[in-house]
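For this view, one protein chain was removed and the others were kept in their places.
To keep things simple, chains are lettered A and B as they appear, and every chain counts its residues starting from 1.
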Amino acid sequence: MRAFAALLRKELRQHGPTALAFAGVLIAWAIVLYNFKERWDDLIPPLLILPMGFTPLWFLWRAYQSLRAEWSGRHAHLLLALPVPGWYLTLSKFLVLLLEVGLYAAVHAGAIYLVAVHDDLRHFSSPYLSDSVGNAFIRATLWTAFRTVLLLVPHGILILAAAYGIIHVSWLASRLLPLSRGRRIVSVLILAGLGWMMWRGAWLLGLALSWLPRIPVAQGMWIEGRSADALWLIHSTVTVAAGPVVGLLLLTAALYAAGSWLLEREVEL
Amino acid sequence: MTETAGVPGTAAALGDRAPVREAPVAESAKPVLEFHDVHKHYPGVDALRGVSFTLPRGVVVGLLGANGSGKSTLIKLAAGMLRPNRGRVRVLGLEPGRRTKARVAYLPEVDHLYAWMTVAETLDFVRRFYGDWQPERERLLMEELGLPERQRVGALSKGMRARLRLVLALSRAADLILLDEPLSGIDPPSRSRITRAILAAYRAGEQTLLLSTHEVLETESLFDRVLVLDRGRVVLDGDADSLRGQAGRSIQALLEEVLG
Partner (left out) sequence: MRRLLILTVLLALAAGCVLDLHSNGIVDIFGSLFEVLDPSTESVQQPL
């Protein structure tokens, strides 16, 4: 554990300052939008969401760079000489990248709430609801939204872990081939193949594990009705079959085991 | 300072699979490094062609040869950074891997340190992985080599970075120390300082040191044994004193003769 903690700390030290700087930029962007929200009105939601669109691209780029940079900086000579399992290297890198993306997501969520939601909620009024019922409804809606986030986070982590594993293994596998050029293209081809394998594998395992109970992934709450006398509170839950999710989890674990084996036993310097 | 303090630490780092059941006598009698008919190819190049030798515990071996003779490949194979295409490499009787890495100190030819770390952070990072780390030896080496702890690695000169890499390799009570060109690119006054440091840190009789170098004049006094490679083959393997005695001249002169 001491060795894993050392690797984690190294990754945090290496990428923490950049991540904090980016988070600062996002906060500054939110402050600008907050100050111009009256003037830019309709533009605010797309402008708020805009940086969020870059987060997945940033994740993919960082995942690709996480090993490549160790090789180009020749640090692989240090890391591969360490008496640790290969997955220590992979997992420490993934966890820190996950923290980084989590930080951006949290800043985004905070910005969206403060710029686009908070004021609207404060001035919320309904011709059908008394103030006290209205306030209770707002609280319940926010709680439902929070629960949805809690339900979605593990699924998001799983998808990111799978994407990271695919990038990681395809990069490592491309290094095993005796190529003098075209390694990047080969790496992309392996990436496509692994992506296909994970997709189809999750589908197949989903069919095989169809007996598993369904799992909730999102919740919603709203009011329907035409008059104050006939209002209905609608509480809805989105569920999915657990089979493909569990299948993806198993495949991702297998991918990390394969990556660990390649890193420890096959990759050469 | 108790140099044997690193031995239980090493066993702990190796976990349950460490060969602790064997008697210490058997462990010390076991060859530290064995190459049996090892071949290594790169695309278009035969880096090693049937290399065989055995190194016992407690010797300093000079690995000599021209550029491209296969010295770095041989060291990387022993460090577990490469795998042979044919033949067998064994470190303490084990195939190079995680277990042997806990017992081998490897100084690569390239500058592999993180520029953003300070000297102290680099030492702190590396020492956490090895149960055989010797803080006292680290302190002595730092003093001997005059390294500034608080300076960033990126701000150090090439020579100072080479010294730091040497501290990382020599601060351990590793069974096998692999130094790949530790004097490469170092100015002559610093070379003698580094050679002195190697001599001061090395524990005769306990550790096996394999040192590849072009700077034979500065280092040949260290060698107990000499292994000369030429185009992937061992062309000379012998006891350093006997070779000097037979030829009646320095290893450097002998090397020039052997390699033409």
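Throughout what follows, contacts are C-beta pairs under 8 Å (C-beta built on N, C-alpha and C of every residue); 3 or more make two chains touch, one makes a residue touch a chain.
The structure displayed is predicted, hence computed values, not measured ones.
*Asks:* Among the chains present, which touch the one that was left out?
*Replies:* So, taking every chain into account, the missing one touches A.
*Asks:* Thinking of the whole complex, not just what is shown, which of A:A23, A:L114, A:A241 or A:A257 touches the missing chain?
*Replies:* Counting the whole complex, the residue in contact with the absent chain is A:A241.
*Asks:* Per the definition of touch given earlier, which of A:R139, A:R184 or A:R200 contacts the omitted chain?
*Replies:* Considering all chains, including the one not shown, the answer is A:R200.
*Asks:* For review purposes, identify every residue of chain A that touches the missing chain, sorted by number.
*Replies:* Residues 129, 133, 173, 176-177, 189-190, 192-194, 196-197, 199-200, 202-203, 206-207, 210, 217, 223-225, 230-241, 243-245, 266 of chain A touch the chain that is not shown.
FYI, only the chains that are shown with their structure count from here on.
*Asks:* So what's the Cα centroid distance for chain A and chain B, whole Å?
*Replies:* Each chain reduced to its C-alpha mean, chain A and chain B end up 43 Å apart.
*Asks:* Would you mind writing out the residues of chain B in touch with chain A in their complex?
*Replies:* Per the touch definition, chain B meets chain A at residues 13, 42-43, 76, 79-83, 97-99, 101-102, 104, 106, 108, 110-114, 116-117, 121, 125-126, 128-130.
*Asks:* Taking the complex as given, what residues does chain A use to touch chain B?
*Replies:* 2-3, 5-6, 9-10, 13-14, 73-78, 80-85, 178-180, 264-266, 268-269
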